[in-house]
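Moving on to chain A:
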Amino acid sequence: MTWRSVDKVWIGLTALAAAIIVFMLAFIVGNIASNGWAKLSWEFVSQAPRGGMTEGGVFPAIYGTTLLVLLMTIFVVPLGVCVAIYFSEYADRTGWLYRASRSAVDNLAGVPSIVFGLFGLGFFVKGVGAAMDKTLFGNELTFGQPAILWAALTLAVLTLPVVIVSVEEALRAVPQSFRDASLALGATKSETIFRVVLPHAVPGVLTGGILAVSRGAGEVAPILFVGAAYFLPHLPAKLNDQFMELGYHIFVLTTQSPDVEQTKPLLYSTVLVLLALTFLLNLTAIAIRTRLRWTSGGGR
Partner candidate 1 sequence: MERHFVRELEELKERLLWMGSLAERAVHLSVQSLLESDATLAQQVVEEEPAINQMQMEIDDRVMQLLALQQLMATDLRFVLAVSRINADLERIGDQAVNIAQSALRIVRHPRVKPYIDLPRMSQAAEEMVRDSLNALVSKDTELARSVMLRDDQVDHLRDQVFRELLTYMMENSSVVFPAFELILVAKNLERIADHATNIAEDVIYIVAGRDVRHHAADRR
Partner candidate 2 sequence: MAATREFPLLKTHVQRNEEAPQARSEKMRVDNLTFRYASRKVAVDGVTMPFYERLITAIIGPSGCGKSTLLRTLNRMNDLIPGITVEGEILLDGQDIYAPRFDVIHLRRRVGMVFQQPNPFPKSIYDNVAFGPRINGLARSRAELNDRVERALRQAALWTEVKDRLNRNALQLSGGEQQRLCIARALAVQPEMLLMDEPASALDPVSTAKIEELMFELKKHYTIVIVTHNMQQAARVSDFTAFLLNGALVEFNPTPQLFTTPADPRTESYITGRFG
């Protein structure tokens, strides 16, 4: 066998693998789209469900998912950025704190989602929430129950490792020469980080955010006991309200609807909406990141 033909075999195999991926995605999306297209309409995305989930729309679930994801982002991004800054810029790599926290982050990434759900219930709802009720609300049940706040925080903890890794990578990618130049001008380390390093790493922060959003919008297990509800008459208005969520909605529709055949079309449409929403959120974030790269980069 000549080198050229070995080459060709490898090119063929790797191309085939790539094609399989594309095919798989096309199949999934195609299956969902073709089945869910039927019931998709403006009414579907703008109205609340009626008749035991057999009619109407999924608007509250869309609203709930979006709100949940936004809250999660507000919590996870600043915290993730801070930890990443600590890891990348300040930590003494030989110190115990660094090694402990590094190990903690790595392990956190491997925890199963359902465990996060239980954690959310035990720590946030029954722990922090109950404590808040006792001290701030005179034992009245306000935060010691499933709430969108706790769900957002639970998801934040789940997606934290992803954000940290992304941001840290972006920070490490900033050339040392920038830091040197800044320090040589009489800047302190913090000034250097916040005025030079971090601004240059913003695309990485956005990447982290995108990854977190993708993960968070799709996870159901963590929010099972912490705030998601199957049917609510009104939209969540306060931090301690419960909420409807697309992923949870799909789960319940699939497993607990009284008439499976009737809800099947709705199910497909809901899945389609969830995919579309995730896709849309990602696209927005990517667009922002691209725009930032254009204006801040622009090198030769």
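Criterion: a residue touches a chain if its C-beta (ideal position, glycine included) is under 8 Å from a C-beta of that chain, and two chains touch if they have at least 3 such contacts; residues count from 1.
On the choice of candidates, all candidates are chains of the complex that A comes from, given by their letters.
Treat the numbers as computed from the prediction; the structure is a model and nothing was measured.
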* Structure fact -> Complex contact for chain A, selected from 1 or 2, goes to option 2
* Would you tell me which residues of chain A are touching candidate 2 in their complex? => 92, 175, 177-178, 180-188, 191, 195-196, 200, 296-300
